[in-house]
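Pasting in a structure now, in structure tokens, and then I'll have a few things to ask.
Here the complex is missing a single protein chain, while all its other protein chains stay put.
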Amino acid sequence: MNKTINVTVNGTKHTLDVEPRLLLVHMIREVLNLTGTHIGCDTSSCGACTILLNGKSIKSCTVLAVQADGKSITTIEGLAPEGGPLHPLQEGFKENHGLHCGFCTPGMILRAHELLEKNPNPTEDEIRWGISGNLCRCTGYNNIVKAITWAGTKMRGEETPSTEPEFV
Amino acid sequence: MIAQSFQYESPGSLSEAISLLNKYGDDAKVLSGGHSLIPMMKLRLATPAYLIDINGIPGLSHISEDGGIVRIGALVREAEVEHSDLLAKHFPIFRDVTKLIADPQVRNMGTLGGNLAHGDAANDHPAVMLALRASVAITSAEGEREVPIDEFFFGFYMTAVQQGEILTEIRIPVPPNGTGSAYHKLERKVGDYATSGAAVQLTIGEMGVVTAVGIGLTNVNSVPLRAVRSEEALLGKPLSEETIALAAQYASEDCNPSADLRGSEEYKRHVTGVLVKRMIHKAAERALN
Amino acid sequence: MIQCKTSKAIGGMGHSMKRKEDVRFIQGKGHYVDDIKLPGMLYMDIVRSPYAYAKIKNINIEAAMKVPGVIAVVTGRDLEKYNLHWMPTLMSDTQMVLPTDTVMYQAQEVAAVIATTKYAARDGREAVIVEYEPMKAVIDPYKAMDPSAPVLRTDKAGKKDNHIWHWEVGDKAKTEDVFSKADVVVKEEMYIPRIHVASIETCGCVADYDKVNNHLTMYMTTQAPHAIRTVIALVAGHVGLTEEKIRVVSPDIGGGFGGKVPVYPGYVIAIAVSFLVGKPVKWIEDRSENLQADSFARDYHITAEMAGTKDGKILATRFKVLADHGYTDASANPSKFPTGMFSIATGSYDYDTTYMECDAVYTNKPPGGVAYRCSFRVTEAVHAIERITDRFAFEIGKDPADIRFQNFIHKDQFPWKSPTGWIYDSGDYHAGLHKALAAIDYENLRREQAEKRARGELMGIGISTFTEIVGAGPSKDFDILGIKMFDSAEIRVHPTGKAIARFGTKSQGQGHETTYAQIIAEELGIPMENIQVEEGDTDTAPYGLGTYASRSTPTAGAAAAVAARKLRDKARKIAAYLLEVSEDDLEWEPGKFHVKGAPEKSKTIQEIVFAAYTNHPQGMEAGFEATHYYDPPNLTFPSGAYVCVVDIDNETFEIKVRRFVAIDDCGHIINPMIVQGQVHGGLTQGIAPAMYEELIYDEQGNILNGTLMDYLVPTAVESPHWETGHTVTPSPHHPIGAKGVGESPTVGAPPAIANAIVDALSPFGITHMDIPITPNKVFKALRDKGVIK
Partner (left out) sequence: MNVNISKTFHVEHPIEVVWANITNPEKIVVCVPGASLTEMVDADHFKGEVELKFGPVKAKYGGDISFLERNADTHSMKMKGVGTDVKGKGGADMLLNGLLTAKDGGTEVNVMMDVTVQGMLAQFGSRLASDATTHVLDQFISNFKNQLDGKEVSGSLNAAGMMGSMIKGMFGSK
């Protein structure tokens, strides 16, 4: 038996008739066609499907769409206006080579979003623990840490550090 | 990975939830944080016909203190446990344990009630609750009953929560001054289930004598294990390297770990002793500060 | 030192240009296979075997067909009618698409369910009931070699054992002679575990067959779209799908690492179904399917031996390998090299005697032997030589750094012919190791270690100085299924001076859209911002063998440079015409030709290109386009010196990598930021098998860690803060002096870590530990030595 839910996604209200077993990530990707949110595992291990649910980062592969009824969702597509200025995290990832294949990136950025909100000036160790629910197979994490640090600096209104690689 | 179809109910009150559980019986499952249940459903290891989502029920999300008891609603999220100042004040162990549970996103969803009600000795809160000598409130159509934590776990995925019942609150006695608590687990990588874990709370009275102690162990027995002999080795005596070593040795001897991908039985026994020793030291240090 | 010939505005080689591809990825606009949605698209899900070895007695599809939305269930018997139930592997072995009677490993494809929605397909999969008759599985490769073992490949007529092939290289008699006379001989048994790339995006495809036009468009996660097109034509040509009717599109790929080179049964079934029903069919693996059924890497059992003198001179090595290939040899090695480039195992050291042999066997495990960020068995080779070198140093009581300096091939000895016949192009191993040791402050670390040992603390320092072999490869020796391993570039410069360049390779995160543009910018002076790079569409890109084994820069990168140079030659002619001087009077500077001695008389590349369309010399072909198929004269031999420090908790035996310094030499560097990024990523995929990852099977052939809950991909917490640097020893034969780098760190890191851990435990007489080295294994090793009771 389907259930009608109301969700606000990236600021737009939707009323959807969904099967109770529909996973939130499938609602986002298949029903709303927001394909920036990815699926990397079945067991809430990889974090590629991370989105913000009422501002909190969650793994949308392990949440049912019906559980989002009455709530608001932010996906990577909603982080900054299309074609408009990038969010400091998006900019930070680009400037600091915080991504290779790009598959984990949306989840990583949304997780970092909540991390910086709760802790605007995190240490390297706090960042590493803060993104421990997100797997990246390409970057070795050094530059993701650097990207989040850079974004934090920018969001605090401070001068951003150099993005040149320390590769001597 | 997609779950088998089920009927979804989101009751607005506890009584409504309980009547649904009674109506659907064995075919119904309670959905709280869902981070143990939904993966099992996606793998179709679990195929409940009815899912009773209790997240919309008011009155289950509190952390409060009254009459020397800290009360934690079953729906309190791990992230809230992690950041609660009230809990941090009385039980530094919660900061230790929550940091080691899964990852931040899972902690935003996962609940303390669910962690206990799942009845998995590999979960971390059971050992903590043993150390803190908590009790658990379980509500059914007949009302509420309070079950001491020692009488809560019965086997793999088996707890005192029966058909038609919901775990509603966790109650922890506020310890006296001079109490400290600590938890650590060994994990293969961050977010993993424990290879072994130890939770310790102890109270140090005059002359350095241990006046109260609780020690719980994670994932080294089919049910969460209280290290009874380890507690006895400390209780009523001044804390010393000898008593601590004895407590560690007893924990190592009394646990029943099985060999698996996390390690051999011998290794698990060994590190259980090490963890108990370290957590006693850490709890004692906190007790004295 | 990296020196740039172009300005940052042009962005040629040596500049850390920000990546062009990132703009879409950071905004969620990457376009991966699972993002494709076509009208009328059907969804496929696959029924898999719960048994490692079993006869299929019956497949009951009745209930599945009753599931709403399910339109078909395809079995091996259905494919058999079209002779599509078997297919060739990249090693010319054979592999089932769907079985008709026997399953050979757990999670093998058994039947495919086709439905109108993803959810219905999964429900249908659950409703297919397969009756099996389980048989006793052969899991241990040594047992598979036993004459009493059941013959697994009964489909092969006359097959009487589980042996696949034997390979050997070197001088057996001479090696035996040196070993028998040597002062010192050391030997270790080493297992390089079965591991999985676990790229965050799993594999999948959308097969879109158009019945009216008899045309197939195959969108798929492949690192080698052209080779795949040819393979599809070879497999399905007999049903009318000939190569001109096939277009393979590889959109953005969420990590490959070699796992997206093979042709998996799911792809072929999707094509077959689309062909039969005339509708697009999407198949996307789950993570557990990916881990359990896709090609694995490694699984080499190596006996390594080294002979030397008492004072540390290496005289000879000997390696004997047993390779577990699962039920079919589905590696992706060049035809002539069934063990890939394992023969690089003589390492970075100057000696002339070696003998290596390898036997490959069938077991009831998933097929493969492909890649984990290194496909050609270089990781296995480097692990063997770097571990046995340390073992030798330990035996004679010499510092592992000293023994390396003593035996390194000197930079003046290049090109150097190895005892197995490779011609190392260039290297400066001494410089690399000196730099790494200085960066980590080696002497002080050894002092600290001595103090800690006195206090009973466990600290270890490990070194790995490896020689890589990448860039396959010269066509005289290298092919995949007969196709020579060249690669290609096509550059088209538009009249306004902006360009599009297309390649036969396919980036999976390596940043080709940026680095290829930089190579062309370097050669033509057109700003890299104005060069659009495209890959992955066989209808538009020139033929190439794809991206794996760190071959893109050595092959397609070289092709880009050569094609650009063809254009520069043409530009010189046009410039001479426009400036009314002889070609010899012109001098090139990035972006323009000027008249020698009169720099104010010049034509920019943009002016020249415009003229190529508007005002070109009589008799000259119009336009400004060039294509090149580059056949490398040799492989490239990158190298590295890695030093690692570990601390081991002396009670719990948890291992922490305190510091890790990696100095890489990949010749001339195109983009330091990207090279460093590749090194970081490769190092994390080096620590992974060294300390965390291994696919584990029980005696019945059940995979015990087929999800990411138990297959331990490192997070940011396990992955240390990598310290990286470089030396530059250009490849003398490569047009831009570059070598590959992507797999170097994955090759070099595991022995550095293993050496460090063994070093920490060496006071207790421990001389070797198999990776992944876990606290549990350290505990066991110390217990076996009686250190722990």
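As written, the chain order gives the labels A, B and C, with residue 1 at the start of each chain.
We take it that contacts are C-beta pairs under 8 Å (C-beta built on N, C-alpha and C of every residue); 3 or more make two chains touch, one makes a residue touch a chain.
Because the structure is predicted, anything quoted here is derived from the model rather than measured.
J.: Using the touch definition given at the top, which of the shown chains does the missing chain touch?
T.: When the full complex is considered, the omitted chain touches B, C.
J.: Give the residue, chosen from B:74, B:101 or B:122, that touches the chain omitted from the document.
T.: B:122
J.: Out of C:128, C:736 or C:773, point to the residue that touches the absent chain in the complete complex.
T.: C:128
J.: Out of B:5, B:222, B:249 or B:264, point to the residue that touches the absent chain in the complete complex.
T.: Within the whole complex, the residue contacting the unshown chain is B:222.
J.: Contact with the hidden chain only, please: which subunit C residues?
T.: On the side of subunit C, residues 50-52, 106, 126, 128-132, 134, 292, 698-704, 706-707 touch the unshown chain.
J.: For subunit B, which residues reach the chain that was dropped from this view?
T.: Here the touching residues of subunit B are 26, 29, 37, 40-41, 43, 45-48, 118-119, 122, 140, 142-143, 145-147, 151, 154-160, 162-163, 193, 222, 258, 260-261.
Here is the rule we use: only the chains that are shown with their structure count from here on.
J.: Consider the two chain pairs B-C and A-C; indicate the one with the greater count of contacting C-beta pairs.
T.: Top pair by contacting C-beta pairs is A-C.
J.: Distance from the CA centroid of subunit A to that of subunit C, rounded to the nearest Å?
T.: 29
J.: Determine the centre-to-centre distance between subunit B and subunit C, using the mean Cα coordinates as centres, and give it in whole Å.
T.: 44
J.: Send over the residues of subunit A in touch with two or more other chains.
T.: 19, 21, 42-43, 45, 129, 132-134
J.: I need the residues of subunit C touching at least two other chains; which ones are they?
T.: Touching at least two other chains: 118-119, 286, 288, 709, 715, 717.
J.: Mind pulling up the subunit A residues that touch subunit B in the complex?
T.: 1, 3, 19-21, 23, 42-45, 47, 50, 56-59, 61-64, 66-67, 69, 111, 114-115, 129-130, 132-134
J.: Which of the residues in subunit A end up touching subunit C in this complex?
T.: For subunit A paired with subunit C, touching residues are 19, 21-22, 26, 29-30, 33-43, 45-46, 48, 75-77, 79-80, 82, 86, 90-91, 93-95, 97, 99-106, 109, 124, 127-129, 131-145, 163-168.
J.: Report the residues of subunit C in contact with subunit B in the complex, numbered from low to high.
T.: Going through subunit C, the ones touching subunit B are 118-119, 122-123, 126, 286, 288, 651-652, 654, 692, 696, 704-705, 709-710, 712, 714-715, 717-718, 774-776, 779-780, 783, 788.
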